[in-house]
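Missing here: one protein chain of the complex. Every other protein chain is in place.
Note that the chains are named A, B and C in the order they appear, and that numbering of residues resets to 1 at the start of each chain.
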Amino acid sequence: MQFEFTQEQTMIREMVLDFSRDHASSQQIRQAMATEQGYDQKSWHAMSVDLGLAGLLVPVEFGGQGLELIDTVLVFEQLGGRLLPSPLLETAVMAVTLMTSLADEALQRKWLPRIAAGDCAVAFARLDNGVAEYVIGAQGADVLILCEDDNNHQLTILDGGPGHHHGAIKVSRLTMLDQTRSMSRVEMLPAQKLNGYQAGKGSLAAAAANRAHQFSHIALAAEAVGAAQSCLDMTVDYVKERHQFGRAIGSFQAVKHQLADMMVDIEAARSAVYFSACSVSENPAQLPEMASLARVQASEALTHCAAEMIQLHGGIGFTWEHDAHLYFKRARSTATLLQTNSELDEIIAEQLGLNSQVAS
Amino acid sequence: MQFEFTQEQTMIREMVLDFSRDHASSQQIRQAMATEQGYDQKSWHAMSVDLGLAGLLVPVEFGGQGLELIDTVLVFEQLGGRLLPSPLLETAVMAVTLMTSLADEALQRKWLPRIAAGDCAVAFARLDNGVAEYVIGAQGADVLILCEDDNNHQLTILDGGPGHHHGAIKVSRLTMLDQTRSMSRVEMLPAQKLNGYQAGKGSLAAAAANRAHQFSHIALAAEAVGAAQSCLDMTVDYVKERHQFGRAIGSFQAVKHQLADMMVDIEAARSAVYFSACSVSENPAQLPEMASLARVQASEALTHCAAEMIQLHGGIGFTWEHDAHLYFKRARSTATLLQTNSELDEIIAEQLGLNSQVAS
Amino acid sequence: MKLSFTASQETFRTEISEWLETRLTGAFSDIRGVTSQTAAAQRRILWEQELGRARWSAIGWPEEYGGRAADLAEQVIFAEEYARARAPGRLGHMGVELAGPTILAFGSNDQKQRFLPSISAGQEMWCQGYSEPNAGSDLANVNTKARLQEGPSGKQWVIEGQKIWTSLAQFADWCFVICRTEPASQGRHGLSYLLVPMHQPGIDIRPIRQMTGESDFNEVFFDKAVTAEENIVGEPGKGWQVAMGTLSFERGVSTLAQQMHFRNELSEIIALANANGKSSEPLIRQRIAKAWRGLQSMRASALRMLSHTDAGTLTGPQFTYKIFWASWHQQLGELAMDVMGKDGEMTGSDYQLSDLTRLFLFSRADTIYAGTNQIQRNLIAERALGLPKEPRG
Partner (left out) sequence: MKLSFTASQETFRTEISEWLETRLTGAFSDIRGVTSQTAAAQRRILWEQELGRARWSAIGWPEEYGGRAADLAEQVIFAEEYARARAPGRLGHMGVELAGPTILAFGSNDQKQRFLPSISAGQEMWCQGYSEPNAGSDLANVNTKARLQEGPSGKQWVIEGQKIWTSLAQFADWCFVICRTEPASQGRHGLSYLLVPMHQPGIDIRPIRQMTGESDFNEVFFDKAVTAEENIVGEPGKGWQVAMGTLSFERGVSTLAQQMHFRNELSEIIALANANGKSSEPLIRQRIAKAWRGLQSMRASALRMLSHTDAGTLTGPQFTYKIFWASWHQQLGELAMDVMGKDGEMTGSDYQLSDLTRLFLFSRADTIYAGTNQIQRNLIAERALGLPKEPRG
């Protein structure tokens, strides 16, 4: 039992911190938000090719770094500190987890090396009745994975991004409150056959798809912890500088206590995220409740911290120009992404054996 | 439209305040808690006979004061400031409302003058399958009203208190966390006929019984507002006196803000209680939601204030000797009395037309 | 204590509601329900004039200034009916609710004659120049300066400085501005309350884009802006007292109009929950019930405040009302989002927000402007509960 970071992990963390400093200024984030594909090509290249972050979870034999989820979590925590849009979550966590969960070496040999090389952004859409709402990253993806949940979880991999499949699918970019994450609606056009790689179906496919989402919840959670920490850090800096009534407002006890409560939530969430990331490697059966633990705990911390950030910044925190609203909107989108916090808590309730039948 | 107190109402309030000063010291409350019937005979006499509080809602023609619910609310608010056990709620509000809601002049002529004269304590039990759990005041009652909810709401009035009906009913005093309100279990003994006044049945009886409970919710709410105000007042006094770190602890901003939040909740609850009491007189159809409004709003305020009272008193507030725990326990019992706060909120949800069917 | 109204008051109610129904037609029919600060501004100024012609604009004012000397109950009835008819948010409210009452209370006879009729007639719009970048919660930390100088037509005040969070500045003809007129003074001393015409070269208005993507507020820069010597309310150097008088007028009947607006928002949430099935979720039901309780408590608190206006002392809700409604409204925004679900996070292609999504974002400002929650708690603790004052640095 050792619950501290190794030197290697600390180095990864610092590397990502350096990246953020160069590529994730407020201005860079706002430029990336405004791009058509939803992220900035140059920073994605730096992230995926130069730093190799897309291959974190890709096994070494396929050219990846073969690391554990806990290492990935460290990367997402650091990246979460700034809200730079990128397809890293859907590519390096969601798609890679899906692919490594399938016992299909041909598939892995075909796509995992490309992902590890930083060669493609991948998105994953789970369709019901031919439609998937709120798909992360579909617009800017080079590869699109579809899981038809209502058709025995048929998995199909489409190479070449949405533009190459005009006849068979329709991808519509959605304009969302949180502009830092690109979301789309994906639709299969009626009476068209998908011309892609058939990657399995049935319970195995469903399990892999669920696992892909659950790993994503943990990465999302790490991102949220990093974002919440930024809210705290930026607010601490502000209240030390801002003077009212002849004092730094950070000297008012009520302000101090609000900041302390933010730290309490953040530390609990951070512990939960590290714990869940370690647990699922050592104890895969716990994945459903561990994914819920991390996501909800971190999402609630970010919701709290982003709201307090605005409150403690006063009027300036309410402006478009200040980044506070980006964190506030990110907090909202995190609380509902893939599943809502309530739905995730319900998974915990079931795992705890809480009987849902009304007593007679 | 006039939402301020009349001079007469202000006088009633001051009269009750005087009564509390004489009869509701901490010691007197603790003595009354320990009595077998659950209240102190002398203070009940002073309250019901000398002050005539038992007859507040009794029409003038039956010897009462013929006042409105809003006047009664003022009395309960003041009495709620101290937690003196008495059968006033069940007698002056619950029983009187039940009786005046029935179109039975014989019944009214028989009992209302006795109640108005302060001659009897009355309790009201709604039985299901022959049993009523958590009946207020049954042990010390001189008159017991039973409503058999599972027998077409058959209403029966038993004169002479539980001791006189040994063969037919069994009243067992319960020892409760909140010792300031006497609670009992009332049970009809099998195969025994109740030898009492048959006061009606059917939908009229059910409506009267519901009304009796709803009026009681509003009186309970007033009591809770008074209790919450006491929590605030006593805590304000304490934090002005108690010094730590060379300052009165009431000079710490965090403490000040906690007290401010208590006042915010109290004022909202007080407004809600006055409003609901006026509304139900002018607009009887709104009684279900108005009863819920008052009870839940006030109960939540008291729960908040009693907890903060303990917290801000520190260790001393955790002792048996200090009255803080009496308010804390009263807060708990108020939140579940007759109906829980959740059940009452559900009534509001229904009145607001919220469809409870799961959408298909 | 009585909630109901007399028969003649109910007649008054009918009169208003019929008038509103008749007039909110034609060119005015599509400004019904408009609540944003800036939308359909030109039509809403015409609507102000329509109200003014019928003496419905400032009914509590004396008749000689265009009012009806309406009593409290009538003002309550008017506010209720105005909101019930979904008549548009009042572009004239800075004049009717703030500038006008201040001039009535503290202004000279000449000022009353000059300004009040044009306010109640909807002929001149107003805005407020209080906040500054360094005078947020610390309202008295005013740096905008004014000095009396000889001008082309007599003495005039020359103003230098910056105000912020000025809503409606782009539509305003006049601004009431707190300025430091005694150079060495500090805090509440040495301030004056000036009435400044907005249409002049020395004034520059820059919209502030807020987190909704919209611009409801402005920065107003004063660069040698001028106003005539006589356009000062109260004595020079005594502007703080006048300004505080203005702030206290905010706790009036307008509260009821705001509540009717809140009620409409809650109704929209209920309708949506019934439509999308969220109404069957116990957690949502409880939160809606709680929101309704809060709304009723606010209505009751407003009635307590209004009934108490003559007493000279402050009653409980006058201390607690602001923080209650602001926090309540913020929670309503969160509830709205949870009822809308993920769809509530979608915007129009140009980031246009639905009313309920805007509520979610905009309500973050509710706990900041007009006294942050922190300032409100200080006021409650110190003024209502008598706890020791927070030391200044």
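Convention: a contact is a pair of C-beta atoms (placed from the backbone, for glycine too) under 8 Å apart; a residue touches a chain by one contact, two chains touch by 3 or more.
Values in this document were obtained by computation on a predicted structure and should not be read as measured data.
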Completion exercise
Considering the complete complex, of B:Ala46, B:Ala117, B:Val131 or B:Met176, the missing chain is touched by B:Met176
Completion exercise
By the document's definition of touch, the residue of A:Met15, A:Val49, A:Ala117 or A:Val236 touching the omitted chain is A:Val236
Completion exercise
Per the whole complex, from A:Cys120, A:Ala269, A:Leu302 or A:Ala331 the residue touching the absent chain is A:Ala269
Problem - Residues in chain B touching the chain absent from view - result: 133-134, 174-178, 243-249, 251-252, 254-255, 307, 310-311, 314-315, 317-321, 324-325, 328-329, 332-333, 336, 340, 342
Fill in the blank from the handout: Hidden partner sits against chain A at residues 1-6, 9, 70, 232, 236, 239-240, 248, 250-251, 253, 255-257, 259-261, 263-264, 266-272, 274-276, 278-279, 282, 292-293, 296-297, 342, 345-346, 348-349, 352-359
Exercise for the section: Over the whole complex, note the residues of chain C touching the chain we left out. Expected result: 281-283, 286, 391
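Keep in mind that, in the parts below, only the chains that are shown with their structure count from here on.
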Completion exercise
Between the Cα centroids of chain B and chain C the separation in whole angstrom comes to 41
Fill in the blank from the handout: Two or more other chains are touched by the chain A residues 252, 254
Practice task
Give the residues of chain C that touch two or more other chains, as numbers and ranges in rising order.
Solution key: 374, 377, 390
